[in-house]
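All protein chains but one are shown at their positions in the complex.
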Amino acid sequence: MSSLTTPAPRAAHRPVQRIVEVARRRPVGAYVELVLAAPEIAERTEPGQFVAFAVGGGTSAHLLRRSIAIAGAGNGEVTVVVAPHGPGSTWLAGLRVGDPVDVVGPLGRPYPVPAPGTPALLVGGGYGAAALVGLAAHLREAGSTVTAVCGAASADRLSSVDELGALGEVVVTTDDGSAGRQGWVTDAVADLVGRVGVVYACGPMGMLRAVAEQATAAGVPSYVAVEESMACGIGVCMTCVLPVVGEDGRTRFARSCTEGPVFGGDRVRFADVGTLPWDVVGADAMGVVAP
Amino acid sequence: MSSLTTPAPRAAHRPVQRIVEVARRRPVGAYVELVLAAPEIAERTEPGQFVAFAVGGGTSAHLLRRSIAIAGAGNGEVTVVVAPHGPGSTWLAGLRVGDPVDVVGPLGRPYPVPAPGTPALLVGGGYGAAALVGLAAHLREAGSTVTAVCGAASADRLSSVDELGALGEVVVTTDDGSAGRQGWVTDAVADLVGRVGVVYACGPMGMLRAVAEQATAAGVPSYVAVEESMACGIGVCMTCVLPVVGEDGRTRFARSCTEGPVFGGDRVRFADVGTLPWDVVGADAMGVVAP
Amino acid sequence: MTAVETAVDMSTALGWAPVPSPVLTASGCSANGAELEPFVDLTAIGAVVTKSIQLRPRSGRPTPRMAETPSGMLNSIGLQGPGIDGLLADDLPWLAERGVRAFVSIAGTRVEDFAELAQRLRGVPGVLGLEVNISCPNVESRGEVFACDPVAASDVVSAVRAAADPAQPVYAKLSPDVTDIVGVARAVTDAGADGLSMINTLLGLVIDPDTMRPVLGGVTGGLSGPAIRPVALRCVWQVHQALPDVPILGMGGIRSGLDALQFVLAGASAVSVGTAVFNDPSAVARVHDELAAALAERGFGSLREAVGYAHR
Partner (left out) sequence: MTAVETAVDMSTALGWAPVPSPVLTASGCSANGAELEPFVDLTAIGAVVTKSIQLRPRSGRPTPRMAETPSGMLNSIGLQGPGIDGLLADDLPWLAERGVRAFVSIAGTRVEDFAELAQRLRGVPGVLGLEVNISCPNVESRGEVFACDPVAASDVVSAVRAAADPAQPVYAKLSPDVTDIVGVARAVTDAGADGLSMINTLLGLVIDPDTMRPVLGGVTGGLSGPAIRPVALRCVWQVHQALPDVPILGMGGIRSGLDALQFVLAGASAVSVGTAVFNDPSAVARVHDELAAALAERGFGSLREAVGYAHR
C-alpha cells in the first residue's frame, strides 16, 4: 500500500529556552488557558508545534518537562490550554499572572499545509482542539475552507469552539450530549470526510487512530499530532517513540518530539504502539524474530 | 561547679499539625514577617517555642521541615520572621497572602519564667530578637523590668526593635554601625548583665555562647534558645542533638527540638558542639575513651 | 478525596503475629513511639518499630548528623540510644501500658551481641517480634556490614532465632548495597528468618560546598526517603519473585497510600513509613487510610489479596 502522506518536514526555526511571565490566565471549562509573554517563541511558532515547561519551580521534585501544545501565537504572546491531570499539569494550571515559568519552544514539526484552497477537516478531542486554532487560521489565509469537529466527554471538556467557529463551520460532539450532538467525533467525521482534501487531528490516541483510519479508508491524507509520554521534548532521551512507517516503507521507532508530534495518519502504526513488532528496524537485535 | 539553671520544663500543651493560611505578609529589612491564621497553634503557644513548616508545596523535593521561632501568638494568629537563606526559607519568605502552608506547633520547651519581678535582660541576634517579643510581654506582665539588646550585622538585619521597645528599654548594636551602637551585643551585655536577675538569649550559636558565658561569669542564670539543624522538629529523628549537662551533672546528647530549644546557658557545652566528648553518656560504646 | 467504601480487611501479620494494620513506623524514624502520640493513634497502627537498640547506652555520633538531599536525606545518627536496659525499663513498658505493639529492632557489632539482645527480649510484654538490623551502615565497626555478606548475615540470624522467644517472629533487615539481594535473602531465610525487612538506607555521601569536606563526620551516611523508593521496590519485587512464601516488611520512601500500594503489589505484606514521618508526623496513620481507600477503589476486599498482585 502506498502512503497518502509524506513525513512532516522540520520547522523553519530552532527552539529557544526562556523564562517567561504569565500575562493572563483564564479558566475555560475544565481547563486553564495561560497566555505567556514569550515574543521569541511566538515569532518562531508554526501550527502544530508545542512547548515544554519545567514544573514545580525551584524546589521541584519533578525533573521532566511537560509538553503542551501551542494554542495560539502572536503579538509576542503564546497561548496554551492546560488540563490539570497529575502534579505537573496541576502546577501549571495553578500559575498566577506575573509568575515566571521556564519554557522551551517551539518544538516539534508543524502540520504540513496542503495545496492552496484544499478544503480541510480539523478534528480536535478535548483540549486538543486548541492546538488546531492556529492551523485553521493559516489554512483560511491560504484559501481553504475549514470545517472543524470538536469533541469531548462533556461540555466542560470542550475547548476553542468559538475560536474555530470564527474561522469556519464547527460541529460539536459530546459523549454525554451535554453540548452539541451526542456521540463521538468519528460520527461527525464520517459525514464530513468525503468532502475534504485533507484531515488534521489532535487529541487522545484512540481518537487519532479512529480518525486516521476513517481518512485513510476514504483515500484522504491525514495528519495527526500524537501525545506520547515525553521526558525531554527536544529529542535527546528516546522515551517518546512510536512505530512509524518511513518513506522507504520500513517502520522505525520515531521520536514523537522531534520527528513528530505531527505524523501522517497512515504512517503511525497505532495498533502496535507500546509493543515491539518484529519488522521495526533493529528489532532483530533485540531478539525479536519474524513470525 | 553547680548549675545556675534548672532544665526548662516541657510546654503545657501538645503540638498540633494544621494546614493554615497566610493572613498577612510584610517585608522587614532583610526579613519577611508572616502572620498565619492558626488559632489552635496560637492558643497553645508559650514564649520560646517554635513551629515547623513543610516547604515547597505539593511538588517539593525538600522533605525536611523548617523550624522557625514563634515571634508572636494571639488573636488566633501566629507570627514568624523568616530570613531567606536556602531553598526552604526562601520559599517560606515568598509565600503570599492566602497561600496555604502545612505547619506543626507549638514545638519545644518555652523559656522558664523567673520569680515575679526579677529584672530580665533579653538578648536577640538578627531575627532571633523576634522570638523574644512574647517573652518580654510575659515578663512585663509578671512585674519584671525588661531590658533588651538587639544586635545584627547591619540595620536591615535587626528585627522587632519597636516591639521590644514598647515593653522596655532597648539597646541596639550593629557590626557596621548602620544602626545603634557599633559593635557586638556582648559589648552592651557587659554593661547590663550586672543589673539583672536573669538573661535570655536567642540568635546565632556564637552569640548564645558569648552571652551565656557573660551571664554565668556574672553569676546570673541564663536561658538560650539554640538553633541546631533539625530534620523533624518533633523529637523522632535524633539529628538535632548537642551536649547538654543534666541535673545529675552528666552530659548527654540532648535533642534541641524536644529537650530544647531552650536550655540553661550554663548547661550547653558550646565548645563541644559538633564533637563527641568522651564524657558524654554512651560515648564509651562509640569507642571514645577517657583521655 | 472521593468517598469510597473502605471496608477493606486491612489485617495482616508479621510472620505469625497478627496486626490490625499493615502500616508500621520504620526503625530510627519514630524514636520509640511516644513523640508521635499527639499526631497518631499508636494502638491503631501495625506496630511501632523501635529504634535499633544495642547492649550498652550509646551517645551516637557528633553533629552534623544529616544532610537534606533531593527528595531524601542522608543520616548518620550512629544508633544513639539508651541500651537494652533503658529500653526494657522505660520505653517498652510505656508502649505496653498503652497497648501499643512493639516490633523491636536490635543491632550489634558481634553475633553474640545480637543473641544476647534477643535473649533479653524473651517474653517481654508487648513485644510482637524482632527486626534484626544487620544492615545499618552507620555503626562504628565499618569493615563489611553483616548484611553485605550472606554468611555473616546468616550467622547473626541463626543466633538470634535460636536465642529469641519462639513466640516472637524474627525479621532480618536487608541492605540494598549488595550485588545480589536475592542471595542474601535466601541465606538469611535458610538461617531461620521468619520474614524480611527491606530496605535499609543506601550508602551515600554529601560534600559541603563551603567547608569542602563531607558534611557528615562519619564521611558517608544512609540515604533514605522517596528518592530511593524505586530501588526499594525493585528489591521487594526481586525477593518476592524468588521467595514468594517469605513475608516482607517493605520500606524505602513510602509517603502516600499509593506508594504503600506499590510495595504491597510487589510482594510486601506490611510496610514501614520512615523518613516521610519527618515531613508529616501523621504520615503513618494517613498512609493506612489512603492505602485502605486505594485497595477499596481497586476492588480488593482485603489487603492480603493484593500482596504480590503485580506478579500475576
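Here the chain labels run A, B and C in written order, and each chain numbers its own residues starting at 1.
The working rule: a contact is a pair of C-beta atoms (placed from the backbone, for glycine too) under 8 Å apart; a residue touches a chain by one contact, two chains touch by 3 or more.
What you are looking at is a predicted structure, and each value in this text was computed from that prediction instead of being measured.
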item: Hidden partner chain, touching residue among C:42, C:77, C:118 or C:206; value: C:206
item: Footprint left on chain C by the chain that the document does not show; value: 69-72, 74, 148, 177-179, 202-207, 209, 212-214, 219-221, 223, 225-231, 233-234, 237, 253, 258, 261-262, 265-266, 294, 298, 309-310
item: Residues in chain A touching the chain absent from view; value: 14-17, 54, 61-65, 102, 104, 228-229, 231-232, 234-242, 252-253, 258, 273-276, 280-288
item: Residue ranges of chain B at the interface with the undisplayed chain; value: 61
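Going forward, only the chains that are shown with their structure count from here on.
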item: Centre-most chain, if every chain is reduced to its averaged C-alpha atoms; value: C
item: Pair exhibiting more inter-chain C-beta contacts, B-C or A-C; value: B-C
item: Chain centre separation in whole Å, for chain B relative to chain A (CA means); value: 55
item: Numbers and ranges of chain C residues touching at least 2 other chains; value: 70-71, 226
item: Two or more partner chains touched - positions in chain B; value: 61-62
